[in-house]
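For reference, the structure I am asking about is given below.
One chain of protein is taken out of this complex; the other chains stay put.
Entry: subunit A
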Amino acid sequence: MTQLNRRQQALLEVKDFSFWYEENIAPLFQHLNVTLNQNEVTLLMGASGTGKSSLALCLNGLYPEAVEGIASGEIVYNGKNIMEFEKGELTQEIGIVFQDPDSQFCMITVEDELAFTLENIKVPALEIHARIKKILKAVGMEGFEQHKIHELSGGQKQKIALAAVLLLKPEMLILDEPTANLDPVSSLEFIQLVEKIQKDHQISVLIIEHQADDWLELIDRVLVISRDGRLAADDVPMQLFTKQKQLLEQEGVFLPGDYSSQPTLRERWIQTEPSRKRILSIRSLSFSYRNHEILRKVTFDVFAGEFLVIAGENGAGKSTMLQLMAGLLSPKAGNVCLFDRPLAKWKEKALRKRIGFVFQNPEHQFITDTVYDELTFGMKLNGVSDQEMEKAAADLMEQFHLTPYRLNNPFSLSGGQKRRLSVATVLDETPDILLFDEPTFGQDAGTTSELMDYVMDLKAKGTAIVFVTHDMNIADTADNIVVLKKGKVAFSGSPDSLWKQKGLLYEARLRMPASVRKGKGELHGLIH
């Protein structure tokens, strides 16, 4: 291990640092003492809501000022307190790539976006063109100058975001869940790019990430922030992932597959076979939007008690497929039948009772002011008596750990609580089929396994479950997987038979889950 030799010169020292968003509330994190070194790659982990992103912004000096928060303690960069830096000076030393590819650009074309960065640091106009060309080559996006950013794929957007930050020639790079929005292969490509850049430029990298698996080759050290905002662990990955498993589980951190002694996700639940009762049947379904074909002749069935995963790269038509299955969109050709009756022939009210839909962003689903009202909204519409309503709501709140928040505004809940409430709202009457759009996106280990527990319980009771997801560990637990590629069904069958088709996996930009991959050396063999 080379870590010990590398640990030489301190780049960033955090000393007894605490941060509050407002006075009189508990600090987001407190009394942090940590030193980040030159040319060291550090992984920062912790449950969602522990302030990892806020810490990143404190490090490059934008917080607490930008949110009018309060901080105590000090952060020292290269021997100088960060408070002493001029505005805009420190951000050049410490560059950040953010999670959401859609809200980190301000210009329309790639060239203008990169020029914006260079203009900020007053690079002479004549040098700008050459610098842009060079950096695009470095991130593997040569010739994309005139492309419009909003037309790029998620993976390409993140590469541009990385290029923009690298133009600042930072000493340190912070990556805040940079691959959360990407399909499995794009995600792996981005990680390999970071690895190459780190080696070429010898810069320090701080990575914030829930899933450590793919970063393992790269990281020297892991930090864990506990739920109460303290530094719970600071160690080399080997030590941490083998000796402190209990701590990690308690803090809601995913253990990398290589270190996990737990049964794989799919062995956690008693497998229940789907019945032969057909709930939803999709027959040669086609859909287009503004003369652009999105789905073409898609055919498959969903049975009672089946857990079906729809996978595929960004833009393959997965979300559109789900919306068609819920009857939110009408097909151009072919049809979707619920119990052998086309969705269009169902009464809206009856349809909504039988089909539940959980959106990617839970906030989109909230329409009332309290958790209780949110849970009883559907019951009120259906004229359920007050007593029954009270009991059903109490049961749901109990089951989803929401009882203490009965009168809270749904928007004020934490990320995990919002996710639980969004699932609970569709369960007021047991639907026949539940559709989920990326339900585990951005969730920590605790919230994810909780959600999967509910879902598997419902499945055992005979509800059909459909997930759209990029998470191959979850896909592995499904009864069946439908892979969409450019709007067509490229595969339909069991996970095990899918994992055998390597060519197809790569073309659809999917990967084997970590548990299957273990010991097969797929990580590098696939792309190189």
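The rule we apply is simple: a contact is a pair of C-beta atoms (placed from the backbone, for glycine too) under 8 Å apart; a residue touches a chain by one contact, two chains touch by 3 or more; residues count from 1.
Following the convention adopted for this analysis, contacts and distances are computed from a predicted model.
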Review point. Going by UniProt, what is the name of the one chain that was not included in the view, given "Transglutaminase-like domain-containing protein", "NADH-quinone oxidoreductase subunit F", "Energy-coupling factor transport system permease protein" or "Sulfate/molybdate ABC transporter ATPase"?
Key: "Energy-coupling factor transport system permease protein"
**Study point:** Option from A:Met107, A:Ala394 or A:Leu504 whose C-beta touches the chain left out
**Key:** A:Met107
Practice item. Using the definition of touch stated at the top, determine which of A:Leu12, A:Ala47, A:Ala164 or A:Leu255 touches the missing chain. Key: A:Ala164
Study note, to complete from the structure: Contacting the left-out chain: of A:Ala10, A:Val34, A:Val76 or A:Val123, that is A:Val123
**Study point:** In subunit A, positions touching the absent partner
**Key:** 57, 60, 62, 66, 87-88, 91-92, 95-96, 98, 100, 102-109, 112, 115-125, 128-129, 150, 164-165, 168, 323, 326, 328, 348-349, 352, 355-357, 359, 361, 363-367, 377-378, 381-382, 411, 425-426
